[in-house]
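The other protein chains are all here in position, but one chain of the complex has been omitted.
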Amino acid sequence: MSDKGTILKIKDISKEYPSVKANDSVSLDLEYGKIQALLGENGAGKSTLVKIIYGLVKPDSGRMYLNDMEYRPKGPQDARSKGVGMVFQHFSLFDALSVFENIVLGLDNILEKKELQKQIIDVSSEYGLSISLDKIVGNLSAGERQRIEIIRCLLLNPKIMIMDEPTSVLTPGEVSDLFLVLKKLSKSGMSILYISHKLEEIRTICTKATIMRRGRVVKNCDPQKISATKIAEEMVGTSFSSPKKSKIKKGKECLQINNLSFQPSDPFGIPIKNLNLKLHHGEIIGIGGVAGNGQEEFLSLLSGELKPSNGSLFFNDEDITKLNVVERRNKGILSAPEERLGHAAVPAMSLTENCLITAEHRMKLSKRGLIDYTISKNLSDRIIKKLDVRTGGSDALARSLSGGNLQKFVIGRELIQNPKIFIVNQPTWGVDAAAASSIRQQILDLAKEGTGIIVISQDLDELLEISDVFCALVGGQLSSPEMTNELNPSRLGMLISNSIE
Amino acid sequence: MLKIEPRKNRSNFLEVSAPVIAVILTMIFGGFLFLSMGKNPFEAIKLIFWDPIMSPTFSEYSRPQLVIKAAPLILIALGLSFGFRANIWNIGAEGQYIMGALFSGSIGLALYPLDAWFIFPLMILGGIIGGIFWAMIPAILKIKFNTNEILVSLMLVYVAEQILALASISFLRNPEGLGFPGSRDLSKYPSASNPELIANSGIHVGVICSFIAVVFLTYFLTYHRLGFQIKLIGQAPKAAKFSGVNVNYIVIFCLGLSGGLAGIAGMFELTGPAGLINIDFNVGYGFTAIIVAFLGRLHPIGILFAGLLMSLTYVGGELAQFMLSIPAAAIQVFQGMLLFFLLSTDLLVSYKISFNLGINNSNPKSKSE
Partner (left out) sequence: MDFSDINFSLLIASLIVAATPILLAALGELVAEKSGVLNLGVEGMMIFGAISGFIITIETKNPWLGFLCSSIGGILLASIFAVVTQIFRANQVASGLALTLFGLGFSALLGQSYTGLKPVSFPDMHIPILADIPVIGIILFQHDFIVYFSIFAVFLVYYLFRKSHFGLIIKAVGENHDSAHALGYNVILIRFFTILLGGALAGLGGGYLSLVRVPQWTEGMTAGAGWIALALVVFASWQPFRLLIGAYIFGGITLLQLNLQALGLEINVALLSMSPYLVTIGVLVFMSARRNKNSLEAPKSLGKTFFGL
């Protein structure tokens, strides 16, 4: 085989699950020494394809060839032994174990501890991946965790490395470090299959891209020679209008957060340190930053699920620090947490029942403790109609809805209650582009009616699009608020990387 | 290969048929068990499941027994099912049952031989308080220190048994009992006794109570906020917290409810079928009720049927013991088997399973619960 030939050839791979055709005769050629992108929205079938290549899932039909030899991995171990490595987005590290133990678990042949340590140090210095072996993984940052995954993968001398959404948890600084490593690797002859839905980064480092939509390959192209809008259109399939932001006059102050602090009982939890913020009626504050920097805790402190160890909260000049979840909700402080299934909604309950979770008191779904399911069903029907939730109806179980539709329902459930303050974490995470745009529009409309809104998101573009004021939440600390329209990308990168200057 | 996927929508048909399948499987495997003991399996199964109700010879005795044994099982299982739904595992109902009997018995015996209308209601109250008191120990420890309620409630069964033994040979012993262990026979003390209401029906106040409890708790579970919150905690604890459910309150409520119902069951048993406090007063209703709760799919109506069925295995078991000399322990095995089959068939209800003989197959996602 020549230097520029194909290393992995995928031909007509299909995989069907009872509810969905995840891969529909997908073909793809991966070339030697290239960083090649696999693009697509959530649910396009990228993950399934990658799992097939890594041996975690067996295809229903189709063939794969590795160096012209038929390739049919029996499992991840088999795939690794044939030179296919994978860096996971999440799901593959063990928090309570040390870095060294985590690396050992990803290897297939057991080496002397000394020998292995030497190898690890060699690899990490060669590619500039610094790491300390005795640390417990649960205490490490996302970037450090990813380094472990990469080292673990490199120790096996793979010919192909698959990276699943590698930058979704990284700060901009960490992303550029990663790109340096990837470029080094590809120069040394390794082929990298890079999965993402972020167009800009793919245009920076990939020279070939395969775009998937609904289980099929829709286009192969060179991302550096084609515009981002064009790629986006291919990914989504349809064009849609982006939300319109109208100029809103900001009103009276409605929420004041003073020195809010929180000390978690979980050893790997994120403490919140002295957080200060003022929110006004009709204002949207965007809280940026990589997930796992205290975002979930911040929302829970505002919703009342967590009790602060220090500090105070004022709603329209009234001290609400000591109020519980229900009391705060009755005041009009509503929220929508990030995790849809299990936190915002209960998977095995109907939408009607899911309405009760947050709307019972405010929407009077019960009388003297007794629930009125008719009113609840009516409310659910209204939410479905208002946000155009695609579902069989209010009796459908929450888990039967697609991610985007459930997210619309969860957010709609709060919007319909006329919140005075609305706090939402990752409103469009894992949601298809059309639904995301409609959710953003709903948030903007809500602000127009005078609601003070806090949007927590890792999607900086989203925050730039809809928020008036921007803060970064990093390591449980909040940067001082800045006007969104005065921000430039480098300033933004700085804020996200190390917040407090 | 086995493929397992959560069902998009639950099937009512399967909800009901899963326990039926489990019962049939238990009959088949139980039949093998009896066969291995050299008994005729068909005869044994008929004796256990058919004769107590239908046989002209036995039913006159067995039918009332059926109700008498079902009542405590249903009462206790009803209470347990609420906790189980919320992942609060009270497995010490046996101890709460004993304490209920001891509290109510102490009241009755203290007032002996006073003849007054208020004694029986007072004893019911005593039974409830005794059961709740014993259940509050694991509840409070769980709330205060996050101590595992499974182990604490179970340990307290052994403690309660020791107190029972102590009571029957010391402070509650019948002063006219010639030094034998055991208290006075409360069923012979009119103000404290719980007699059959209709002759030869087996129906006593406790039986009526258990039926009322089924109706009331069905309504409560479906329509009351607490019933909803209990389901919420069990299925998604984080969502419950987000909703504003006070978890500690639910812990107290569930353990209190199961303790109170177990205590009241102990009281009715003491004043009726058992009659007196003695070392062998408890016969394991508190443990069998765990099976009843699951067999009834943690739903009050289901528990009503499950209690009757389980009672049938007791009564029929006695018949089988009498007629075929099948030991009582075999019935216990039978009941254990039933629970296993039930738990296994549960998979059918919430998950879609397909068998595929091809090799090119694997599961889509790893899901954990």
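Quick notes on this one:
All chains are identified by letter, namely A and B, in their written order; residue positions are counted from 1 within each chain.
To be clear about the criterion, a contact is a pair of C-beta atoms (placed from the backbone, for glycine too) under 8 Å apart; a residue touches a chain by one contact, two chains touch by 3 or more.
Because the structure is a prediction, the values reported are computed rather than measured.
Among B:Ile119, B:Leu156 or B:Val315, only B:Leu156 touches the chain left out of the display. Counting over the whole complex, subunit B has residues 1-4, 84, 89, 91, 141, 145-148, 150-152, 154-156, 158-159, 162-163, 165-166, 287-288, 290-291, 294, 327-337, 339-340, 343-344, 346-347, 351, 362-363, 365-369 touching the chain that is not drawn. By the touch rule set out above, subunit A reaches the unshown chain at residues 55-56, 75-77, 80, 88, 91-97, 101, 104-106, 110, 265-267.
Definition applied: only the chains that are shown with their structure count from here on.
The distance from the centre of subunit A to the centre of subunit B, with each centre set as the mean of the Cα atoms, comes to 46 Å.
Residues 3, 5-6, 8-10, 223-226, 228, 231-232, 235-236, 238-239, 241-244, 350, 352, 354, 359-364 of subunit B are the ones that touch subunit A when the two sit in their complex. Contact residues of subunit A toward subunit B in the complex are 17-19, 22, 48, 56-61, 303-305, 324-326, 329, 337, 339, 342-349, 353, 356-358, 360, 366, 369-371, 396-397, 399-400.
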